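Then we have chain A:
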Amino acid sequence: MTFDEIVALLDTKASGKTSVIEGKTVISVSPENWSEISAILKNESKLNFDYLMCISAYDKGDNKVYGAAYNFYSTVNNHYLEVRVEIEDGISIPSVVELWKAADWHEREAYDMMGLKFEGHPDLKRILLSDDWEGYPLRKNYKEPDYYHGLPVPKDKSYWD
Partner candidate 1 sequence: MTSIFDSLQESLAFLNLDLFMLLSLISLLGGTVIFLVMAVNALVAVYFERKVSAFMQDRLGPMEVGILGFKGGKKFWGGIGQTLADAIKLLTKEDILPKSSDKFLMILAPFIIFSGAFLTFIGLPFAQNIVISDFNIGLFYIVAMSSVGVIGIILAGWSSNNKWSLYGAMRAAAQIISYEIPIGLSLLLVVIVSGSLHLGDIVQWQETNRWFIFHSPFAFLAFFIYFISTVAETNRTPFDIPEAESELVAGWMTEYSGFRWALFFLSEYANMLIVCIVASIVFLGGWLSPLHLINIFPESWYILDGPALGFFWVSLKAVILIFVMMWFRWTFPRLRVDQLMYVCWKVFIPFALANLFFVSLWELIF
Partner candidate 2 sequence: MAEYLFLFMAALVIASAFWVVFSPNLIHSAVSLLFTLFGTAGLYVFLYADFIAATQIVIYVGGILVLIIFGVMLTSKIDSPSIASSSANQFIGGMGAFAIFVMQVAVIFNTPWNIGSEQSRDATVGSIGKLLLTDYLLPFEIISILLLAALMGAALLSRRN
Partner candidate 3 sequence: MEANLVDKSVIETGEMVLNMGPQHPSTHGVLRLKIHTDGEIVSQIEPVIGYLHRCFEKHCEKLSYEQIVPFTDRCDYLASMHMDHAYSIAVEKLLDIELPDRVEYIRVIIAELQRIASHLVAVGTFGLDVGAITPFTWTIRDRERVLDLFETLCGARLLYNYIWPGGVSHDLPPKFIERTLDFLDYFDPQIDELNNLLTTNKIFIERTADVGILPPEVGINFGVSGPSLRGSGVNFDLRKNEPYSIYSKFDFDVPVGKGEMGTIGDTWDRYYVRVLEMRESAKIIRQACAELPGGDVHAALPKKIRPNAGEVYGRYESARGDVGFYIMSNGKNIPMRVKMRSPAFCNLSVLSEISEGWMISDVIAILGSLDIVLGEIDR
């Protein structure tokens, strides 16, 4: 299916709950509707997006809006879809682990790096960084800590000299 067909199908199934981002082949979904839409994406036989490739968390740079971009692929129908869920800081996104197990580690990574909270995730904890890390490093407003466990963090080469 092409992108337009997918959008049309989604409109009939859940009208008004998805929107197309202007000029792009990307669907935008609000967090309230996301669990419904994700179930449709997975279970609707014409869509059958069984393969969640990637969840990319991103920071718009305005200290307020964060988003997650989901890239789906269907190994049965060979089509592709990108969905974005954008939130304001502090609001959580429904987790899709139930539908795609692949989301487990991706959501943990998004939480770890960008501080996105996923509601319903079985074990949302840091994955790459240590459990006691403070802050979310991939946010644009992240400041490197001066000390880590009492040790000074070397910020420029003069530290070694």
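In this section, a residue touches a chain if its C-beta (ideal position, glycine included) is under 8 Å from a C-beta of that chain, and two chains touch if they have at least 3 such contacts; residues count from 1.
Picked so that all candidates are chains of the complex that A comes from, given by their letters.
Computed from a predicted model, the values in this text were never measured in an experiment.
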Among 1, 2 or 3, touch partner of chain A in the complex: 3
Candidate 3 contact footprint on chain A (complex, rising order): 24, 26, 50-54, 56-59, 61, 69, 71, 75, 78, 82, 100-102, 104-106, 113, 126-130, 137-138, 140
